[in-house]
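The other protein chains are all here in position, but one chain of the complex has been omitted.
By written order: A, B and C. Residues from 1 in each chain.
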Amino acid sequence: MTQMTMVTAINDALRSEMRADERVVLLGEDVGKEGGVFRVTAGLQQEFGEDRVVDTPLSETGIMGAAVGMALGGLRPVPEIQFADFIYPALDQLVNEASKYRYRSGGEYTCPMTVRVPVGGGIRGGHYHSQSPESMFIHTAGLKVVCPSNPYDAKGLLLSSIRDPDPVLFFEPKRVYRALKMDVPEEDYTVDLSSAKVVREGEHVTCVAYGAMLFEAVAAAEEVKQQGIDVEVIDLRTLWPLDADTVVESVKKTGRLCVVHEAARACGLGGEMVAEVCEKAFLHLEAPPRRITGWDTPFPYTLENEYLPLAHRITPALLETARY
Amino acid sequence: MTQMTMVTAINDALRSEMRADERVVLLGEDVGKEGGVFRVTAGLQQEFGEDRVVDTPLSETGIMGAAVGMALGGLRPVPEIQFADFIYPALDQLVNEASKYRYRSGGEYTCPMTVRVPVGGGIRGGHYHSQSPESMFIHTAGLKVVCPSNPYDAKGLLLSSIRDPDPVLFFEPKRVYRALKMDVPEEDYTVDLSSAKVVREGEHVTCVAYGAMLFEAVAAAEEVKQQGIDVEVIDLRTLWPLDADTVVESVKKTGRLCVVHEAARACGLGGEMVAEVCEKAFLHLEAPPRRITGWDTPFPYTLENEYLPLAHRITPALLETARY
Amino acid sequence: MEIQQSYPPSALPWGGDQEVFAVLDNEGHASASKDPRLPLALVKRIYETMLRGRIIDERLMKLQRQGRIGFHVGAEGEEAAIVASAAAMEPQDWLAPCYREVAAALYRGLPLQTYIDNMYGNADDTCLGRQMPDHVTARDQRYVSVTAPIGTQITQAVGLAWASKLKREDVVSAAYFGDGATSSNDFHAAMNFAGVFKTPCLFLLRNNGWAISVPADRQTASRTYADKGIAYGVPAVRCDGNDALAVYATVSAARARAAAGEGPTLIELVTYRLGPHTTSDDPTVYRDKAEVEEHAKADPIVRLRKYLEHQGAWTTEDEQRFTAEAQAELKGCIDKAENTPEPSIASMFEDVYATMPAHLAEQQRQCVEGPRAKKKH
Partner (left out) sequence: MEIQQSYPPSALPWGGDQEVFAVLDNEGHASASKDPRLPLALVKRIYETMLRGRIIDERLMKLQRQGRIGFHVGAEGEEAAIVASAAAMEPQDWLAPCYREVAAALYRGLPLQTYIDNMYGNADDTCLGRQMPDHVTARDQRYVSVTAPIGTQITQAVGLAWASKLKREDVVSAAYFGDGATSSNDFHAAMNFAGVFKTPCLFLLRNNGWAISVPADRQTASRTYADKGIAYGVPAVRCDGNDALAVYATVSAARARAAAGEGPTLIELVTYRLGPHTTSDDPTVYRDKAEVEEHAKADPIVRLRKYLEHQGAWTTEDEQRFTAEAQAELKGCIDKAENTPEPSIASMFEDVYATMPAHLAEQQRQCVEGPRAKKKH
């Protein structure tokens, strides 16, 4: 065990998988010599050379198209998009190509690749270094979407993602990158995709969150605890396919649901989850399921802490839901 | 009044607005000499010349980027994306640029433009000529999203869209293009954006739909009528900003909600609407709100009528919801 | 033939920078100095596949008019560009097609029945009726799954080439695409990446004069499409795409360069789309009949047939026999395809992921057990 930040844990996962599997290739802007603008890939080009850790020209279209081709050709590419905000030039390759290859070829071709994408706010990045576009990828059949909240899960989920036979969008919450350290095994281990985790048991309200907002959900849970309210907090970890069972089981117990995410509310994952729970556990619901999310505005710079659904906004929602 | 198809009604709206406002410019692939692959812009280049009805090179990035620039420069561009499936190369300009111009410039710059996008299935188009990506644009703050279901609304909504001070995604359901004719005034009229329409009153279940699926919702309503169930059918018309009032009022009356759309279910507009209704009318709900949508698979070719949420799938959902 | 760095353009191996490399004239006479002198058996195989492609196209067009298939995109007039280029590649090479190149897969042995099943989207279709007709997948032929969005296969071909480079395999990839596709994002990214990383990749640009209704002068202001190679440091050549021998010679030279580690080549195959864009298209709205008639004079099939005839390697009887056989085979395949049922409804939910997740299993159950649509599929 070593104490690792999420940055170190991801670096460690990449390194160990590149040692174990020579099909794994990293490519992206500034990932090589510089080791990534967040230093997540630091040292990897030194160890694995310029052929396997590739600094590309400034084109997300090229990165993703080449990665799809590499995957078709038997490699396991791990492209990096420098910020989620810059993923749109790669959308055609993700939505029309990577996601549909298996389906449209009747399984003759597959596209195993893991797209690493720093995501979310909390680093004073404004409109263009803070976005959380995960719902666009959830909406696209054929993609898996992962978002770890901590170093341990980050390593285990990343190893699962790289080994997964399907394309995975791996969202890394920038706000968590260096925010905490925790014990992470040096050896190989995986965390199953599609398994949400109950990180805190409780019986009054179910609160679902992921990524950086998980900590806010937990903080809010601690706060309402003082008022006698026991919140069950679920860390989704894999956003899609959704581990609906874990969420629904919890709601069946608590009768109440709050979903937290920093992505904008309209057509975000929160609505999806509310609808899913309504379909599967309607008669158990004792209060209106609530969403605590980013507002339906672009992500602002100065007021980012007013934009984000931080604990101060989750707390009253939990209280109201519990007392409904 | 003249009998018009949706194709003629849109053509008529474009023609009359181009006559009235010389800032209106059309651009896109094959929109000029050919008059569009669906003939929606037929005859317009003859009348308005190559400067105002522009055949562009094959680049949705270029079409949208140029349109944004034209809008900044005081024109009212109406770019066409040949099929919604090909909008992804334009996503960066829509999500990062058009949608945020007013906001990020504190209102100094605005981006009034109407992106015409043939959308949806029902024409045997398979994966790449059938998609319904509207939820991606709903998720993006700053865009308006419109989808008419009939020729009359198409003309009135298109005129409102072109005159709107903000960027509008105008989705035209291909399945409806020539499916019906109706009386459409030759003169100028508008249909308000953000006003859903109750197209059929009823007291037992609220069924919300839009675009081509509206007809399926109505057909299903007719069918269940025979079993004594009265369905209120709402045509959203403008998908975003949502006319939540009309929907919520109806649900308060009926206590039951079914949402229909052909877009995939995960993070589609259905989930958004269910969550919204739960937040606003939870205590009125007497049955779990239901979604009848495209499946979470790519859009298939041969089995498209099994993929689409046609009347045969809506009917049992209405019955179950009513009898819950 | 040797392809050199094409910059400045006047250094192209066959003289002037605007010159289009050709071997055959319209009467099927080969230029003595340029004739690659291919074995006649090879030329015959190329010719037969071209002819077969034409026969299939004509039949499928009719089937579409009769409403028996939903759609077809033909290659009339572009057979040399498609088949001779595929012939010049090695069997282990990847082909990343646009949507007009099924004859390349047929050349490599794609069973006709497989193709026709795809045209019908039936239960025997390799992609189970999920894609439109002509969106073929042929893994055994190392022919990548066809997609509609213009250009996306070009960057993928670079990725495929890159993979073989990293794996040190003698595998080159070739992307087929049209003149319109040069305006796409993927063309730009692919050429740029290929130039920087020297991937063993050929860019086979079928310049057929039109992108649906848009002609070259509306597509680009560059002097030629080949000129675009200069922007990426990718050597580029122009070649008569209606001349199977020229296409073969050019592509095999470029393939050899790529295999030798010298990087990518852009090959502008100058050809012409004699038919409509697809069965959905009516070209009379936007182009002159006279233009089409002019180009029909350079029909690649006629030119190659005459060449073979001059060599004494093909006769009217051969033509009749081959045509009759091809038509018979085709008829058999169509009959079979028309008698094959639709894919199962359950199959609609398979292959979205390697393992079916819970939500799809649930949707599958709902769909399979639910009522059926009244409208015939």
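Heads up, the rule we're going with is that a residue touches a chain if its C-beta (ideal position, glycine included) is under 8 Å from a C-beta of that chain, and two chains touch if they have at least 3 such contacts.
Since we're looking at a predicted model, the values are computed, not measured.
Peer 1: Give the labels of the shown chains that the missing chain contacts, considering the complete complex.
Peer 2: Taking every chain of the complex into account, the missing one touches A, B, C.
Peer 1: Would you indicate which residue among A:G62, A:P77 or A:P133 is in contact with the undisplayed chain?
Peer 2: Considering all chains, including the one not shown, the answer is A:G62.
Peer 1: Which is it among B:A67, B:V119, B:V176 or B:A196 that touches the chain not included here?
Peer 2: From the options B:A67, B:V119, B:V176 or B:A196, the contact with the absent chain belongs to B:A67.
Peer 1: Sort through C:Y120, C:Y143 or C:Y232 and give me the one touching the missing partner chain.
Peer 2: Selected residue, touching the omitted chain: C:Y232.
Peer 1: Touching the missing chain, which residues of chain C?
Peer 2: Touching the chain left out of view, chain C contributes residues 7-10, 17, 183, 185, 187-189, 192, 195-196, 198, 217-223, 227-228, 230-234.
Peer 1: Counting contacts across the full complex, list the positions on chain B that touch the omitted chain.
Peer 2: So the residues of chain B touching the unseen chain are 25, 51-52, 54, 56-57, 59, 61-62, 64-75, 77, 89, 92-93, 96-97, 100-110, 141-142, 144, 164-166, 194, 241-242, 244-245.
Peer 1: What residue numbers in chain A mark contact with the hidden partner chain?
Peer 2: The list for chain A reads 29-30, 32-35, 37, 55-59, 61-62, 85-86, 88-89, 124-129, 265-266, 295-298, 300-308, 310, 312-313, 315-316.
What we mean here is this: only the chains that are shown with their structure count from here on.
Peer 1: Using each chain's Cα centroid, which is most distant from the centroid of chain B?
Peer 2: Following the centroid criterion, the farthest chain would be C.
Peer 1: Roughly how far is chain A from chain B, going centre to centre by Cα mean, in whole Å?
Peer 2: About 30 Å separates the centre of chain A from that of chain B.
Peer 1: For chain A versus chain C, what separation do you get between their C-alpha means, in angstrom?
Peer 2: The mean C-alpha positions of chain A and chain C differ by 40 Å.
Peer 1: By residue number and range, which residues of chain C touch two or more other chains?
Peer 2: In chain C, the residues touching two or more other chains are 125, 128, 130-131, 135, 147, 149, 185, 352, 359-360.
Peer 1: Pull out every residue in chain A that's touching 2 or more other chains.
Peer 2: Within chain A, the residues that touch at least two other chains are 89, 92, 96, 100, 103-104, 141-142.
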